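Sending over a structure as structure tokens; questions will come in a sec.
Left out: one protein chain. Kept in place: all the others.
For subunit A:
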Amino acid sequence: MRIGLFATCLGDTLFPDAVKATAVLLTRLGHHVVFPPEQTCCGQMHVNTGYQREPVPLVRGFAEQFGDPSIEAVVMPSGSCAGSVRHQHRIVAERYGDAALADAVTAVEAKTYELSELLVDVLGVTDVGAWFPYRVTYHPTCHSLRMLRVGDKPLRLLHAVDGIDLVELPEADACCGFGGTFAVKNADTSTAMLQDKVRDVLSTGADVCTAGDSSCLMHIGGGLSRIKAGTRTLHLAQILASTRTSPCTLPETEAAAR
């Protein structure tokens, strides 16, 4: 399958390893990954902060970059960006764009998937041939869980990973407190939510906390790093891309280095 990869602005700039892993995984599964070079950002931050005029060119850019009918599916290693494309682009296009943009958005949103959806629903695989011999706990991010309704797809993918010790995260479906600009505008409340999430993550004794969104992982990882916890964060794609031939090496933590 010819699959368009949207790196997301955050993934491209700050968390390239998650995007690399997505590209590697899909290539290993025999698909042709294309990266439209003019892609930038889906505009989610703008819309969620209350700005709907400013992201019109971003919505247009996304539709132009991925509208190419030879691209059979669009994938992104982010539930919230996929949610933005599927639920918000239309609102922006209809309100501040034009009919042509609305049509383009309709075409592209129908073939846009978050990684676990693409793997399970479109490509029909749950065992991707991964090997990851560590204790892992999975945090279902809010937008993948309640906006995209990915359900247990990520967990089914993780269960099939060879060597993994998958442990359940208590109160898994609770928000980690990120919420984009919420974490800055309401930093105190966000921190209180994060403290509970970090406590639950640590209670699992996991080496790795994983999720389908680099943004939420940046938040949880930022909290774990601040208290010098031994648990790291890795994107779901990084675990699924890890094999015996090309294993994913765990990033060192300060706790491990001590």
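The rule is short, and it goes like this: a residue touches a chain if its C-beta (ideal position, glycine included) is under 8 Å from a C-beta of that chain, and two chains touch if they have at least 3 such contacts; residues count from 1.
Note that in this section contacts and distances are computed from a predicted model.
Chain not shown in the complex: UniProt lists it as "(4Fe-4S) protein", one of "ABC transporter ATP-binding protein", "Nitrite reductase large subunit NirB", "(4Fe-4S) protein" or "Xylose isomerase domain-containing protein TIM barrel".
Although one chain is not drawn, the whole complex shows that of A:93, A:183 or A:248 it is A:183 that touches it.
Mapped onto subunit A, the footprint of the missing chain covers residues 7, 9, 11-17, 19-20, 23-25, 27-30, 33, 35, 37-41, 43, 45-52, 54-55, 57-58, 61, 87-88, 129, 131, 142-143, 145-147, 162, 173-175, 177-195, 218-219, 221-223, 225-226, 243-246, 254.
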